[in-house]
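Only one protein chain is missing; all other protein chains are in place.
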Amino acid sequence: MSYSINSAEKKLSIINLFDLEEKFQKSMQQSNHEKEADFILGGAGSEYTLRHNISDFDDWEIVPSVMHGLCEDDGVTTTKIFDIDLKTPIIVSPSAAHGLVHKSAELGTIKGTFNAGSLMTVSTFSNELLKDIHESSPNAPWFYQFSMDQNEKLSDFLLHEAVTQGAKAIVVGVFGASFGRRERDIRNNFDFDPDLPFRQLAAFPDYPKNLDILKVNGRTRDISPKEIAVIKKKTGLPVLIKGIQTGEDAIRAIEFGADGIWISNTGGRQLDGIRSTINALPEIAKAVNKRVPIVFDSGIRRGQQVFKALALGADLIAIGRAPLYGLHFGGHKGVTSVLAQLQVELLNTMLLSGITTIDEIKQNARLVRTNR
Amino acid sequence: MSYSINSAEKKLSIINLFDLEEKFQKSMQQSNHEKEADFILGGAGSEYTLRHNISDFDDWEIVPSVMHGLCEDDGVTTTKIFDIDLKTPIIVSPSAAHGLVHKSAELGTIKGTFNAGSLMTVSTFSNELLKDIHESSPNAPWFYQFSMDQNEKLSDFLLHEAVTQGAKAIVVGVFGASFGRRERDIRNNFDFDPDLPFRQLAAFPDYPKNLDILKVNGRTRDISPKEIAVIKKKTGLPVLIKGIQTGEDAIRAIEFGADGIWISNTGGRQLDGIRSTINALPEIAKAVNKRVPIVFDSGIRRGQQVFKALALGADLIAIGRAPLYGLHFGGHKGVTSVLAQLQVELLNTMLLSGITTIDEIKQNARLVRTNR
Amino acid sequence: MSYSINSAEKKLSIINLFDLEEKFQKSMQQSNHEKEADFILGGAGSEYTLRHNISDFDDWEIVPSVMHGLCEDDGVTTTKIFDIDLKTPIIVSPSAAHGLVHKSAELGTIKGTFNAGSLMTVSTFSNELLKDIHESSPNAPWFYQFSMDQNEKLSDFLLHEAVTQGAKAIVVGVFGASFGRRERDIRNNFDFDPDLPFRQLAAFPDYPKNLDILKVNGRTRDISPKEIAVIKKKTGLPVLIKGIQTGEDAIRAIEFGADGIWISNTGGRQLDGIRSTINALPEIAKAVNKRVPIVFDSGIRRGQQVFKALALGADLIAIGRAPLYGLHFGGHKGVTSVLAQLQVELLNTMLLSGITTIDEIKQNARLVRTNR
Partner (left out) sequence: MSYSINSAEKKLSIINLFDLEEKFQKSMQQSNHEKEADFILGGAGSEYTLRHNISDFDDWEIVPSVMHGLCEDDGVTTTKIFDIDLKTPIIVSPSAAHGLVHKSAELGTIKGTFNAGSLMTVSTFSNELLKDIHESSPNAPWFYQFSMDQNEKLSDFLLHEAVTQGAKAIVVGVFGASFGRRERDIRNNFDFDPDLPFRQLAAFPDYPKNLDILKVNGRTRDISPKEIAVIKKKTGLPVLIKGIQTGEDAIRAIEFGADGIWISNTGGRQLDGIRSTINALPEIAKAVNKRVPIVFDSGIRRGQQVFKALALGADLIAIGRAPLYGLHFGGHKGVTSVLAQLQVELLNTMLLSGITTIDEIKQNARLVRTNR
């Protein structure tokens, strides 16, 4: 038997990502994948942080300034991270099991991301082998999101494979020593379909069937700051610390060798009741003070939100759920459509704000904080 | 074939403009013009700015002061701009294609506006020739909203005709180098009806069928500050810069020769997520410091909002959508009814606040900012 | 023919006044008096001020303090104004035409108010003669709300009759030179039923049928500050100025001889978009500085609101709509029930806050302002 899911490959006509999110939920429900949709869409607890990740962007309003000269050129959104050239500041966050939404799984995501001029972060919990992901899109840059296990051999196996297959950086999550209580999953008694194996993990010779890191509400193994140096040494790659939510933690991460700070609350999936990432960003940007790049995720549904996060100090903006909606409806072409949609909205926001480059957003864009 | 639309001429009985807006939407839907109604009513993106343009007026509350002497006289609302006498501080913003809502198109609007003692701003995208507009109401003062095109001959043709037909000022929009993403229009796949030509544009000998400035989501040509002087020289008319949203931009516009500042976010139709005009007004009024007149638009549905904008530093208040509702239901008489409604509400607000002239509003009216 | 309305006399069982308000509206609708209910319940414009008069009380939270000693006694709510002893700080605001809701009209209201140990303010637009009102409850103290007319003879006639019938004070409204635009009344094309005459006005020999002050949306005659002294001289009675909404106006009123300040926006019936009376109170209390008593109205539906207004500086609290609900359902007994309900709630709030007298509320009650 196998997990039955969409395999269409087509470009999407998207109004906006809220709209696409609704359609995704309906489509998954209609194909008996309601629990999988809940796993992807849901957040921890009362989903306060999930909601505020999105709505808190409204605490900041854009102030367009258009009287500073004639805009002869179209805007450009090219940028860089670790010497990788990107056509857009919008990249793809790690998320587990892309096979849940489309036959092509991570092979579709990396191709669609690459065609959009962006890069993807592959999860430890991918349904495809790193080798297959890499070889299917050999020119596509990608990051590897590494979940540390109690079993050091497994950790070494995964890191070694990531390096071998050409990962450009290692992304290590720090979310405390537990899993988020996602109540939709608890209600649904959700578990991953056994027909959708985590192929890279399963490739490990001693692959344990009840691996701790696989349990939806189990106990995980968090990284120690000192291990940053170990991972850097083992891989020779830059390491980004994902999950940073305070300026102080950002400073500590940099002191321990982090090459990049990734602000994230995993889209409200871990701890509910914490502040939104957009409201944490100013404090962190100030603490980082441009020493290393800042990746920002959680809450992004609009190009104007990308603009706001860049204006408040982020260098790259990552999205996790939306690429899955695109993948679901259109395979790699759908992923490209999703990235293109945000890109179009971002560019539109830039031009209508009197701004034509990503650097200008960072230097000149003005936001005002509302008092609502 | 021709575009089928209402041609009634009648005075309207209006409760308030919110009410009229609802009726307008229903009436347009019933006559199969739902897409046209969406084009008129809609805003960019999530319509955050469209909504906040209206609701942010509630951030300011009026504080009536009635103990300063006996009010023997009725209030008066007469005012002036560029030596044009007006019976009301409420004028009409430019908007495209009045033929969408009523047979008489801009001929109805200018007549109705004039009968209300006000003035109209004619859009570059009018359905009627400037000559016909002027000759139909030869004594009516009007402004010309000028959209610059890449084709300089077209620009010169339009400006020359505006001067010839007696425009009192040129209104030039600065909204950045793109169009707003109005998602209702994208959903509706909206385009202007070919049976409703932009007659003044079409009168240009080399009129291109796919003129850039006509595309709903295309790329436009924004003005350069230095061109303000060029337009002034070519026309000999005062130039108002429309779309100003910061104090700094207002100062630059004045330095480059602007004769008036027109605060507008086009009713939330261009860039969503920006602050409301009422919340931008205090900063701009302070920067302008009475050197040139300030026209204010976006969000006005109530006479008390007119009062608040005047109290915060505006000199004239412009409305764009509401005159179209009036035009739709009653031709020129409907336009007069809409202006009269706001006028009645404004006068009522003045008298109940202990104020009897427009100047007194500017000098004495007290508002308090709520902390909601 | 005559206006058909309830004439029951009975004590009411009240849960709270919000509840009673709903029942009142339903009852009036069922007896074909929907327009009259709208006249009583409605406010001006969008009813923003009507709503905020009530909801802004939530900006202030009570902080009970109960550790200051044993509460041996029940609380007492007795108080005074102009040497009139009252069992409660809650009195009745003027409102027109009590005959709209009950056969007994103002005769019921004065009796019910007196039996509650309170006092009533009789409106110029009463359905009963002052003589009949007074003689029906000869021991009941009452104030007279005086609407000045262009016709000085009428004014003198009314003031003379008020003095003759034993009014204890004159209440003069200052609301600017217009009527509120109550859109429910405009929609309903509301006018007072000719079978319910304003008897005291009609008793004036030259009673004009189209008296200006009777028009729902007409032009009224506001008082001049200097006329305060005139009225005081003519009547020999203390004069309260009703409608004060700023500290500055309160100071001016006192300078011109006012013996009391009555803070009111007539329950949101005049100018919409103004601040709630509870948010105007602190500024006014500071300006008055205990020189004259402050009566407070608009928005009161709960005993805890009475408590809050007293804590913020009011001396008496007036209610206008709620006595009419009581009158409607139970004649004079219903009026007493309404006053008793607020009284019970007030006393409960006092005792649970550790406070036992009205003076203690004014001196010791602590409120905190929320930042919502």
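Per-chain numbering from 1; labels A, B and C assigned in written order.
Definition applied: contacts are C-beta pairs under 8 Å (C-beta built on N, C-alpha and C of every residue); 3 or more make two chains touch, one makes a residue touch a chain.
Quick caveat: nothing in here was measured; it's all calculated off a predicted structure.
Note on the chain not shown: across the whole complex it touches A, C. One of A:Asp249, A:Asp297 or A:Glu345 touches the chain omitted from the figure, and that residue is A:Asp249. When the omitted chain is restored, the residue from A:Phe175, A:Phe296 or A:Phe329 that touches it is A:Phe175. In the full complex, subunit C makes contact with the omitted chain through residues 15-16, 18, 57-58, 61-71, 74-75, 302, 304, 308, 344-345, 347-349, 351-354, 366, 368, 370-372.
Residues of subunit A that touch the chain left out of the display are 45-46, 48, 174-178, 180-181, 183, 186-187, 219, 222-227, 241, 243-246, 248-249, 252-253, 256, 270-275, 279-280, 371-372.
What we mean here is this: only the chains that are shown with their structure count from here on.
Separation between the centroids of subunit A and subunit B, computed from CA atoms only, is 43 Å. Computed from the mean C-alpha positions, the centre of subunit A lies at a distance of 61 Å from the centre of subunit C. Across the assembly, subunit B contributes 371-372 as residues in contact with two or more other chains.
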